[in-house]
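Dumping the structure here so I can ask a few things about it.
The complex is shown incomplete by one protein chain, all other protein chains being positioned as in the whole.
Order of writing sets the chain letters: A, B and C. Residues in each chain are counted from 1.
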Amino acid sequence: MTRPVQTAVMGVSGYAGMELARLLLHHPRLKGAPPLFLGRTDAETPLTAMHPQLMDNNGAASLKVEPFAWELLKERGVDVLFLATPHEQSREWAPKALERGLRVIDLSGAWRLRKAAHRAVYKFEDDGHQKAVAVQAKAVYGSPELHREEIRGAELVANPGCYATSVILGLKPLIAAGWVDLDRGIVCDAKSGVSGAGKAPTEKTHYMYAADNLSAYGVFAHRHVGELLEQLELTEEQIVFTPHLLPIPRGILSTIYVSFKEKKSGSEIEQRYREFYAESPLVRVFAAGQLPQIQYSARTNYCDIGFALNKDGRRCVIVSCLDNLLKGAAGQAVENLNLMYGWGEAEGLA
Amino acid sequence: MTRPVQTAVMGVSGYAGMELARLLLHHPRLKGAPPLFLGRTDAETPLTAMHPQLMDNNGAASLKVEPFAWELLKERGVDVLFLATPHEQSREWAPKALERGLRVIDLSGAWRLRKAAHRAVYKFEDDGHQKAVAVQAKAVYGSPELHREEIRGAELVANPGCYATSVILGLKPLIAAGWVDLDRGIVCDAKSGVSGAGKAPTEKTHYMYAADNLSAYGVFAHRHVGELLEQLELTEEQIVFTPHLLPIPRGILSTIYVSFKEKKSGSEIEQRYREFYAESPLVRVFAAGQLPQIQYSARTNYCDIGFALNKDGRRCVIVSCLDNLLKGAAGQAVENLNLMYGWGEAEGLA
Amino acid sequence: MTRPVQTAVMGVSGYAGMELARLLLHHPRLKGAPPLFLGRTDAETPLTAMHPQLMDNNGAASLKVEPFAWELLKERGVDVLFLATPHEQSREWAPKALERGLRVIDLSGAWRLRKAAHRAVYKFEDDGHQKAVAVQAKAVYGSPELHREEIRGAELVANPGCYATSVILGLKPLIAAGWVDLDRGIVCDAKSGVSGAGKAPTEKTHYMYAADNLSAYGVFAHRHVGELLEQLELTEEQIVFTPHLLPIPRGILSTIYVSFKEKKSGSEIEQRYREFYAESPLVRVFAAGQLPQIQYSARTNYCDIGFALNKDGRRCVIVSCLDNLLKGAAGQAVENLNLMYGWGEAEGLA
Partner (left out) sequence: MTRPVQTAVMGVSGYAGMELARLLLHHPRLKGAPPLFLGRTDAETPLTAMHPQLMDNNGAASLKVEPFAWELLKERGVDVLFLATPHEQSREWAPKALERGLRVIDLSGAWRLRKAAHRAVYKFEDDGHQKAVAVQAKAVYGSPELHREEIRGAELVANPGCYATSVILGLKPLIAAGWVDLDRGIVCDAKSGVSGAGKAPTEKTHYMYAADNLSAYGVFAHRHVGELLEQLELTEEQIVFTPHLLPIPRGILSTIYVSFKEKKSGSEIEQRYREFYAESPLVRVFAAGQLPQIQYSARTNYCDIGFALNKDGRRCVIVSCLDNLLKGAAGQAVENLNLMYGWGEAEGLA
């Protein structure tokens, strides 16, 4: 019997990092090989000091977050490194990890975008340099539903953005079928819980700002738009995406408006979704006319998709929901891990 | 000196009724003439037993909700009757009140729609009968910004729907200017707090359903669509409207997507809004690029309007916010009262 | 190899029933023997139609809630019946189930109280009848931390109340040690999320009532007081218990005020708790001066206990938290199941 895969997580202090820790600690394939938790700290810290929610009476209390060092990774025999770090840091560290023979699953936006124009929003200093170009070429966009086979062999997986996942999974089957009238434009009105805004206390994450409120932000300028364009093969003219900050802890609901070139029936659309996701254990397709809600997928690893069709058979409203920290981040990262090591796609996630 | 106008409110038990009571009790023109509060009860009930929030130490405790009777209205010299009642009841009672010489401000959907096809959703038994036709012909849609002059002389004001108000005020200036490319379609993605769902305890108003959740409902089938079509002079093909239930007590935010026929600048659009609402004290236009949020207009009588323009100068996202119980119901009703009696439009509301 | 234990759940429609379904469906000892879900319906209903949150892509969709019938239980070889039913129904059905040789875990208040005076609040018609007396004598109060051994052999387990669990687990070690000055009185100020108020839509569970609010209720008259008196061996004069309705979905925090007869140190108290709960895998004792919060135990099966000691060494504030639907209901019920069948106390719960 071979030794289990050794995982490491850099950046366990944030919300996605916490969920990733939780998932990896309970993953059936990682029994006996707890993840190595790393942070930019000078000294070891108990993991539960950072996240009291991770306490249990079975040893989790003894888990540590250790100061990051490449030697430590080597010493512990790390196979795969999760980067739950800001995109600037991921941009710097992923190449170093690859050089050391590690496989990398990066949860930031650092390596998601093929086109420099789309990446411009991130202002990477290295963009265009030979090494960055080479690394970018290796990066696989970690959407299992779209790139399952490439992910299996990937060295570097760029885990998708949370908003982007909800929109891409809602639209891909219909666009790929050639049904959508792209000239009429697609509208994506998306709403996310506050955990999507990160753990740093800011004006926007203050309870008094977020509670009893709703606000649109980043209109015509959100970082995730590039992912939509590349993965859905659209031009900027063909889609509008508006995110909103919801007064809830977690969950995304995207309401997506499309027009079809030709009249469709509800059962045709449902059938199309079911076929497209037949091999995807973490997408739940709703019956025609039934719509997902945030509460159904919150705290699960599923993306839920439903739709309503106008009586004209042309105009369709798609509703796509997921948990931004799970299917939108840590859950999808573990799904990618499963694919990379040949395990069941939903192991440790259902 | 003439006697003050005598108001009466039928249906004070709901949320809009409560806000109406609060506004009328503090209205500077109604000092010395407290509203007559009416309900379908057998016996007098203290108003504060129904709404403890209305308690004060200045006499509100002595206010009663009295059993409805036409004689009582006559006896008390009622001039104007607010109906904060279900639409079926408003449909029946408004004609009776008009016959008795009362002016009526109806907060339900009973008399808002000119076209029978749009009214079909309400299934009025009397629709098409001669008397109903005559009353409908008298009804003025109570949007002060659109119909200020007709409201002044109206006998029957049909107070607009809350969602409809937010969408109509956000769109009217741009559509009326002929700027909007209606062939590309308008998308209205609207979100409302739970008070919009009414006071009756139901599955949807249960805390466990609404909290930490977001859900779309009534897709392609919401009652307010008829108001949008009539007031904005659109066809059903030109607009899609999707309401969502927000986990907050009150407030509506509508995100509205339009395309312009020709390129516009932010200052042109802002200027257009400012001119259109120059005489409207209860609409606040935001500077180009600044967007309203629910928290700014919640518990006020304002409708807030802002927008963001794509760099192409063609695609525009309009954000319109209001408090569904105030500008979306009771506040707008008092605004109509002010117009009907020649008072300042914002008296008792700012 | 013996066949797995066959469970059945009557009353799966409520919140505790839903959590029970979730726990039993994932319980490692029940693989291959999904619970029989029963309701007072005329026809089979998909479980996920009742609780969309229970959807998964692995067969849960095919689970049914079947009309209750004693024959059906026999036919399916049911060993143990969970009653997640109103106390009146549990009072009637538990004896019938015992007669049929089933073991019963009752989540209601029907069988928790030994003294008729304490039971008076429930107004059982059968109280005092010979059969009821006999059944009551068999009932074991299902607090594993207090009655572990009796539960192992029990035919009828009366699963504790949610509030009662938080207070009893917070107080028992200190009272049993004889430390608490009972003459000075104990104050229990408890706060619970809305799921504790049940799934029926009522005035109190309406979002508009519960949100942005806090209210005390049942002062000097809450049903759970009898459990406190019996399990803590107190008189009514020695304890005051006040519950409050919190604007959150789930979780209880009880703040408990005691005075010690003699001065104690923080480490003595912490040590006492640790010893008392040394064999209890689902109680987490916090270090002296660290206090649990609702967010730490929400959605877990743990009861968290911490305390702060005044510098006088006499006055102590104990904070006890748990999830009202899990450790306060379904989780504790499964813990009892584990004990009844000789499994690890925390199996399927950690």
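Heads up, the rule we're going with is that a residue touches a chain if its C-beta (ideal position, glycine included) is under 8 Å from a C-beta of that chain, and two chains touch if they have at least 3 such contacts.
Since the structure is predicted, the reported quantities are computational estimates derived from the model, not experimental observations.
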Identify the residue among C:Gln6, C:Thr45, C:Gln89 or C:Ser259 that touches the chain left out of the display. C:Ser259
Just one of A:Ala84, A:Ala154 or A:Val194 touches the chain that is missing; which is it? A:Val194
Given A:Pro249, A:Gly266 or A:Gly313, the one touching the chain that is not displayed: A:Pro249
Omitted-chain contact residue, chosen from C:Arg152, C:Arg184, C:Lys199 or C:Arg272: C:Arg184
Touching the absent chain: which residues on subunit A qualify? 15, 194-195, 199, 201-203, 205-212, 247-249
Please identify, in ascending order, the residues of subunit C that touch the omitted chain? 184-185, 187, 189, 191, 209, 211-217, 219-220, 237, 240, 242, 244, 246-249, 251, 253, 255, 257, 259, 291, 293-295, 298, 308-312, 315, 317, 319
Against the hidden chain, subunit B presents residues 52-53, 55-58, 212, 281-282, 284, 293, 295-296, 299, 302, 346, 350
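FYI, only the chains that are shown with their structure count from here on.
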Look at all chain centres (mean of CA atoms) and spot the one farthest from the centre of subunit A. B
So, in whole Å, the Cα centroid of subunit A is separated from that of subunit B by 41
Whole-Å gap between the CA centroids of subunit A and subunit C: 37
Note the residues in subunit A that touch 2 or more other chains, in rising order. 212, 293, 295
